[in-house]
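Mind having a look at this structure? Questions to follow.
Left out: one protein chain. Kept in place: all the others.
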């Protein structure tokens, strides 16, 4: 087989080419690169760490089939998900030859040029699997062999990688009715990393969730509380929050189409909830109930100290035929414009200055960065801005974030970084992009005499490590 | 006459001053600068090429009177359009001394500092007409003479320039009822360039077009189909698409205030159409009909293979007194905020993954770049993002486009460049700006070790040439 070109990752990658900035960026990055990884928000399956013998399967099982960042791009260029081995809901056959899938992927690898997915994959190939040839159609099978060889070794089990990655804390995201058995199992089996759950009640809070009734039953079962009315519903949620907290949770997480907030009277909330129990809640009812429940969740956060996270603005499952055939989380969630100033007012009126409340706010609408989010975070004591999220977890996304947020909100009203990933092996790559982007941004401030180098080192430590710990009370 | 300063265009123009980036940009630009120009979307009058003897007239006929980019800026600083020789609809006299117009223009040439119009004019003066003195009040008449001298020569006839410009394909934009006589005449007269029509049915699709009834009659005449009902209307459009396709068309083009899409039942569509025939259609009826017709146009595109282009978001003729006196396209079209995620959902639900469908989507609302457009294009196989349009066909516009689009959509879900111009002589300048901006952007990625130089050369070729051909099936 003809060889593909030799390949290496530059230690200066992502830094500005200007020699002054680059030298300063190196200097700021180097100590930060050795700090442990704090991961306060993500979607890693806790089973990876509960079972000491968990193995990732083939390179395709690891890098392609579960990663919607990867397969959405191939799909966008006409590759059916079936050809990539993504399982169909109806069980109809899909490509099962992982070498063929890998070959297809390698042939289309140019699609990822200039994308964060391409950057993360390059980091994993180079740093984790030691690949030193460029991934091309020619080198695909040899690289497959190399990765597969790694994955068969005990050093590539998740627990070993947790150590190798220098992870300090890893928070998962778990349904409100989850019994957290894998978190328990991890501890009982002697895993000594810090694996913490996060309380996510969307499936019972959003009355229009197709699985609402089933989720509610699961919540009843988990809490042991019969949920016949709104009051019992609130009691069950409070009970589950206590359980999560006992299991180490430091935060809750909430997704909503909009960040609309607004308290209902107890009577209104009860009536809406009962309407939903009768299967009669309208879309408007659901929106009003979600807005109310965000108020309730803030109230509970003040009482139990869990940090509240809000991720609004994604219109999920935009492609109905893909959803019907493959289910959710297949790369078809598309952002919508999102308003914060008016939507959050009721919540901030009530709790925005409460010393026990903390809200970490994310967005998929960058036009709100400088217009609404930075002014809000630069005023309300309870509010912190989450890092660039999802499509914006990227070099340019980070640059725009620093550019548009910090002048108004300051560095210390942000929440540091979180990787928000299901892809365990991409965690170091994602933190590395953030740390390099932070170092490069700070280097630019130093080179422009806006910040001195001492302050830049302090800010670098905060962005890479300190803020995530402080904001999430870790 | 006192001389104005000597003047030259730098071969390094528009490249970053950083020496590493500049050197890489040169290296990437150089081979791309020699590629033929592919022009899949534009507004050049086909008469320029149908008549071998077509001449441009005076420098003012060429560069000022027909160019709303130029005269809108002068108008914004208080120069009446009458003083620039722009004809009034009522035939009232306007300035006819082209030397005086040119003098006024030269005296105000500083208004174009830092604008793309200034950049294109500089390119034309320098590269096409060989001007080597800065255009000022002092040099104005001498430069007028120099341009006029050029324009009197056969080498400055459009067909000669088509060769000199190295144009490979030039697509015009033509009303659905156009008989394409100039395209026919061009071929019959021995023009061997590739001059292709594009099917634009806005004038009959938008029921609120003031000329709708007249346009419909023209469509009847052109198609030979009596349009007494909706069904006949659809038949006439299908027939005209066939005719355009036979004449070489590869695409259709659609302008709409919003990209709202949504299928009506045949009964609803028929009823609306008949209401319009009775002169009773409301603004809301017109909006619903346009949304429906975009669905129909997509359906027809799947059947006949014409690529569908959608240009939404311009509120036309914002200045009513200017419109009354001078007509449309006088620099008073102002963008409005434009929503894509929800508006395009019906169309993408129906056709977004159809292997025969291709939609090239433009925008005048950059806030949707990273929020809606890149996520949509990074998912739907049928969707490609058009290049920065109109006000954003500029150095910074291109930089923002690359910055905000590529990380999520990738390079290969874009559509390369098109110049979208009426100004034939500005075509090389516009492509040159794109090629330089692309080279400079890619050079930045290489200098930051995000892309290697081989991949950058490949991407450069795609952006400068390959993507336009592939996307428009040329």
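Each chain carries a letter (A and B) given by its place in the written order, and its residues are counted from 1.
Just so it is clear, a residue touches a chain if its C-beta (ideal position, glycine included) is under 8 Å from a C-beta of that chain, and two chains touch if they have at least 3 such contacts.
This is a predicted model, so every value here is computed, not measured.
Contact with the chain that does not appear here is found for just one residue of B:46, B:331, B:378 or B:410, B:331. Contact with the chain that does not appear here is found for just one residue of B:5, B:190 or B:279, B:5.
Only one residue from A:187, A:245 or A:371 touches the chain missing from this view: A:371. Contact with the omitted chain, checked across A:348, A:398, A:423 or A:439, is made by A:348. Of the listed residues A:12, A:208 or A:339, the one in contact with the hidden chain in the full complex is A:339. Summarising the interface, chain A meets the missing chain with residues 18, 20-21, 339, 341-342, 345, 348-349, 352-353, 355, 367, 370-372, 374-381, 383, 403-404, 406-413, 444-445, 447-452, 454-455, 458-459. For chain B, the list of residues touching the undisplayed chain reads 5, 7, 9-10, 12-18, 72-73, 75-78, 110-116, 119, 134, 315, 318-322, 331-337, 364-367, 391-392, 394-397, 400.
Going forward, only the chains that are shown with their structure count from here on.
Distance from the chain A centre to the chain B centre is 40 Å, each centre being the mean of its Cα atoms.
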